[in-house]
Every structure is written in C-alpha cells, then in structure tokens.
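Shown here: the complex without one of its protein chains, the others still in place.
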Amino acid sequence: MPLKRRQIAWRAAQDLVDGAYVNLGIGLPTLVADVLPADREIVLHSENGVLGVGPAPGDNEVDWDLVNAGKQPVTLLTGGSYVHHTDSFLMIRGGHLDLALLGAFEVSQKGDLANWTTDDPNFPPGVGGAMDLAVGAKEIRVLVEHTTRAGAPRIRRQCGYPLTAAGVVRRIYTDLAVIDVTSAGLVVRELVDDIDFRTLQAKTEAPLHAAPDLRPLRAPAL
Amino acid sequence: MPLKRRQIAWRAAQDLVDGAYVNLGIGLPTLVADVLPADREIVLHSENGVLGVGPAPGDNEVDWDLVNAGKQPVTLLTGGSYVHHTDSFLMIRGGHLDLALLGAFEVSQKGDLANWTTDDPNFPPGVGGAMDLAVGAKEIRVLVEHTTRAGAPRIRRQCGYPLTAAGVVRRIYTDLAVIDVTSAGLVVRELVDDIDFRTLQAKTEAPLHAAPDLRPLRAPAL
Amino acid sequence: MIDKRVRSLADAVAGIPDGATILCAGFGGAGLPDALCEAVIEQGARDLTIVANNAGTGRTGLAALLATGRVKRIICSFPRSSGSVVFEELYAAGRIELELVPQGIISERMRCAAAGLGGFYSPVSVGTRLAEGKEHREIDGRMYVLEKPLKGDVALLAADRGDRWGNLSYRKSARNFNPTMAMAASLSIAQVRHFVELGEIDPETVITPGIFVDRLVEVPA
Partner (left out) sequence: MIDKRVRSLADAVAGIPDGATILCAGFGGAGLPDALCEAVIEQGARDLTIVANNAGTGRTGLAALLATGRVKRIICSFPRSSGSVVFEELYAAGRIELELVPQGIISERMRCAAAGLGGFYSPVSVGTRLAEGKEHREIDGRMYVLEKPLKGDVALLAADRGDRWGNLSYRKSARNFNPTMAMAASLSIAQVRHFVELGEIDPETVITPGIFVDRLVEVPA
C-alpha cells in the first residue's frame, strides 16, 4: 500500500535525531510537527519566526497570532522563542538549521529541486522561503508524492519546471519509497511492501538503484 | 572667560530640539546627558545599545551592566530601551539619528573630522564608533576645546591627523565660540565675552567670518 | 514632549503621496495592518508599489486596497496563498506587475536599506531564473548575486502594544516582518491593539524601539 501523506511525514520524522534543528516547509512537511518521535527533543523552525513549533492546537487553543509557514495555527513548545523575519532567515541562510524538509513539484537525479513555479500563465508563481531554505540549511530532504495525480513521475532525469536550487536534495521520502541522492545516482533504501522495484522504476523517470540492504517501507496506521 | 567643559556641553544641549534622537560620543559630548534642557524630551543614543540614556546615577544606583560609550555608568529614562550592537549601529549608519555630538582632535574649515588617531607610534589608535557615526547620523556637530593644551589650534585649514570622515561637521562648539561650517567658510555665531574676534582668529588656523548677528556666548555657572 | 499617537486612522495615513512605495507587514493574517490598508483606500493615494510577503486574502485589508486598482506593482514572495482572489484576478488581467523575491531576500534587502548599506552578496537564487540579470560574483569559492537595498516611503505595521514614544511589542508570530519594515521606511505607521503608558513595555522587551516609528493609532482586536 502506498503511504498516506501523514505516513510519509511520519517516516521522515523517524530520521530526525535528538536535538536537531529542523525547518518544515509548507504542504506535506508541515505534517511532520504532529508525528515526531516521542523519545527525542527536536526543535522545529518555521520561516515566519517561530523556533520550537509544537503540535497543532486543540480547537479551543487556536491563536491566529501563532501560525506556521502554511499559515495554519500551531503551538509553541516550552523552550521555544520568537524572532522577526530577518533573524529567522539569518537562521535559514546562515547554515544554522541542521535540516530542512521541503515539498517539491519535481526532484532530479542530481538533487535539483523545483518547487516554486509550474509556469502556468494563469497562476502566479510563489517562491516564499523555498530558495533561501534550499541553499541555507545544512541538509535538504524532500517529502513528495511519487507521481502527480495524472501519474507523471516527480523524480526525473532533469527537472522540467524552473529550479529552486541545483544539486541540494539528499534524500526523498515518497508514498512508495525512501530514496537517497548520491554521487552514484538515486539509491532506493526502502520500498513499500506491495510494489516491486520494477514497478517503482516505471513510476520514476530517473534511473534507480536498489540499495544492497533494500528494506520494506512501513508506517503505522496513524 | 572661556567656558568650562560642562558649559560647552550645556551650550550644545541648548540647540537640541524636543523629540530629537541624539548620539553622544565619548569625552566632552558625554557630559551633555547631565545638562539637557528640562522643558524638552530628547532621546539620547549610546552606541553600545542604549536608547534613552538618562543622567548619571547616584552613588547607590550604579549598575555596571548599564554604561555609556565611555564605559561610565548611566541610567535609562522611562521609555528607553536596549538593543544589541548590530542594531545599535543600524540606527547609526542608517540615518535614524537626527544628530551626533562628537569630540575631535581637529576639524577643518570644510568640516573634515579627525578624531581617531594622532599617529603616535607609542599609542595604539582607536576608532570605536566614530567613523560609523560620522557618515551615518543626519547631522554632525563637534564639541572641542578651541586649542590643545599646548595652544595649537584644533580648527584648521586642513586636518593634520588622519581623517575620520570628510566634510561632515556642520557646527563646532568650543570653550570660546560657536562656529558653523558653511559653504562660504567658517562663520562665528557666538563668541565669549572677554575675547575679541581677532584673538579668536589668532587661536584658529582656518579663516573665520563673523556672523552679521554675532552674539555673546554665555553659559550658567553650573 | 514626544507623542506619536494619533486619534484616527485617517490621521495615521495622512499625506501618503501618489507613487509611494509602501511596506506592508504581516504573514498571512498574523501581524497584518488590515485597518491601515483600508485607511489608505480612503486616503486616496494611487500608483502605489506594495512590498509584502503575500498579496492579500479575501476582500478586506490589503486585498481591498489592491481591488481599488491603485496598486501598480507588488513586490512579494508568495502571492499564491489560498484566498488571494483579488490579486489573482488582477494578475490574470495584466493589471498589476509582480516582482517575485525570495522571502528572506525581501527581508534582508529592507534591512540593508535600514542599515545604510549599499547592497549585499547573497547565495540565494543562484542558478535559478530569479538570478537572471543579477550581477554574479564568486567569493571564497561560492557564487553569490548582488542584492540591492529596498527602502519604503511608508511602512504599515501591526503591533500588540505601543506607547507615546512609539515603542512597540508584538505577540508570537505576529512579529514577522514588522520590526524590519519599521526600520526600512521614511514614515512608519503602526496600528496597535493597545496604547500603553510609557514604561509599561519592559525596556528589555521593546522589540521595535520608538526611533523607528512615526505614528501609531489604536485599533482594538
């Protein structure tokens, strides 16, 4: 079974180490805040000046002065703090974040990231903090559905959409697999149970390599 | 009678308008904080991150966490605030201060300012915030004794010491006179009672012009 | 005596000239000076350039100002928020110019202006379409583009508390662009939820010192 969106977020969250400073981009990555491993302290950064983002508030706790990058209400962990936008992006661009988890339209086999415009003339482009994050965080990982709704692959030889940054993505979490971007190409580390490697390759434009220790990709029901 | 140092500060303080944001440099200008006109709210800035510097503390109120640019203990006015150094110099360099009152080794007839090094090889130079202030504040005025202890003029055709900034000084307050730097040269606006213009000129290397409405320079005993 | 408080929104936005560049704070709805945006509609300035992170949502606040057709150009990072219907209509009709700037670079360019600097070298956007036409330079083995200061004629701000000196404090993520925009405009105007007495904001916790604020008006939440 392909993972649900929340399960993709859960899988990405399992790789976060205790004490890590992690930015969550809008879309899929935002879900990570609600599925963090309970045994670790992970400090989530939101580009709009929140360090120490907590889980979504209960219905009675919503405070519209406290939102995340996707403008959804969040909470603040004990120990968290607020900064203004310029300082927030100093954190981003200055290499102070260990990791940024970002959404994508497309990722190339070389780790190129395209997530800001589809060039649809009827639809204004929106870059937000994506370019700042893509060049600023110490490491970039992407959370993305393996294909578009129409079935087109999002992991490509070259990005068709305009780039956000070149050669920055190190790991890709999809509903079907966990894939590392390496100097030897794309290496599949984990694959969901009911899809074989060949089927995965068919849904992926760029060539894939199976890791010697290829493992099943499984997530709890959530 | 030449003015005493505190009287020079008092005279400079008389020209500060209600609501002005004013930086005080080290040395003579620092004294201005204690002789402000009581009928105006003037917000004094100290380069080390204090906005709203108050008068010197009483002996029992000294707090070594609250000092001015000269590292002397000060107080904070109600309404004052603290910022870090980078923001303090953003205020300075970004033109947010209406006025900086600075000390000087020398000032030229064109408003060149020299106040950071005498090139004495036995004595390290110290620039501090002088260059930032000299180019950043909306207006620069200098408080200085008219001559050195040895009697050499400090107001010169050209500065002999290395410049802090060129062409920035607009008004000079000395123990003998108040002098404006204008496109037509140095214009004496006020002169102490017991010195005539010719004597003042003799103590000044650069040529002086008497203002049509030259007035006496007087200050209370303080 | 310093008293930057004004009595009405009309007084707060008085004198904004045609052709002004207006920095408009806020991230989504947080810290958004919606009342001031609407006051600018009444005030009447036109041919405006707006600098903001988003392009307004719904039909109120910034979106209402856009809907007047008096904004010729918007400089923002993310005009694509759900509910940016007014902007999308204007954009599709070719009735508004869009300059898209990465979010951190908008903020840094405004800070650059505020700090009296002439420009800075940024690694952001290198190798992308947004770097086209920008001066490139390699420094210590990394490629950068030159970014220029972005100064406002006016800043519209939203804060939680403000005193007569113009000192401001914010709540939580409503801080966002407000402190930087306050520093980067010739005329900075804040709507605050609460006027407070001088000294009520702890000097350690003033986020925007009054030196950066010219007028403030009380607009209860």
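A, B and C are the chain letters, set down in written order, and residue numbers restart from 1 in every chain.
Here is the rule we use: a contact is a pair of C-beta atoms (placed from the backbone, for glycine too) under 8 Å apart; a residue touches a chain by one contact, two chains touch by 3 or more.
If you're wondering where the values come from, they're calculated on a predicted model, not measured in any experiment.
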Hidden partner chain, touching residue among B:P37, B:G128 or B:G160: B:G128
Option from B:Q7, B:T30, B:S46 or B:Q109 whose C-beta touches the chain left out: B:S46
Absent-chain interface as seen on chain A, which is shown: 18-19, 21, 40-41, 43, 45, 51-52, 76, 78-83, 89-91, 93-97, 135-136
Missing-chain contacts mapped onto chain C: 108, 112, 115-123, 137, 139-140, 142, 144, 148, 169-172, 202-205, 207
Where the missing chain touches chain B, by residue: 46-50, 63-67, 71, 76, 82-86, 88-89, 92-93, 122-132, 135-136, 162-166
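Simple rule for what comes next: only the chains that are shown with their structure count from here on.
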Of all other chains, the one whose Cα centre sits farthest from chain A: B
Chain A-chain C separation of Cα centroids, rounded to whole Å: 29
Averaged-CA centre spacing for the pair chain B and chain A, given as whole angstrom: 56
Interface hub residues of chain B, defined as touching at least two other chains: none
Multi-partner residues of chain C (each touching 2 or more other chains): 111
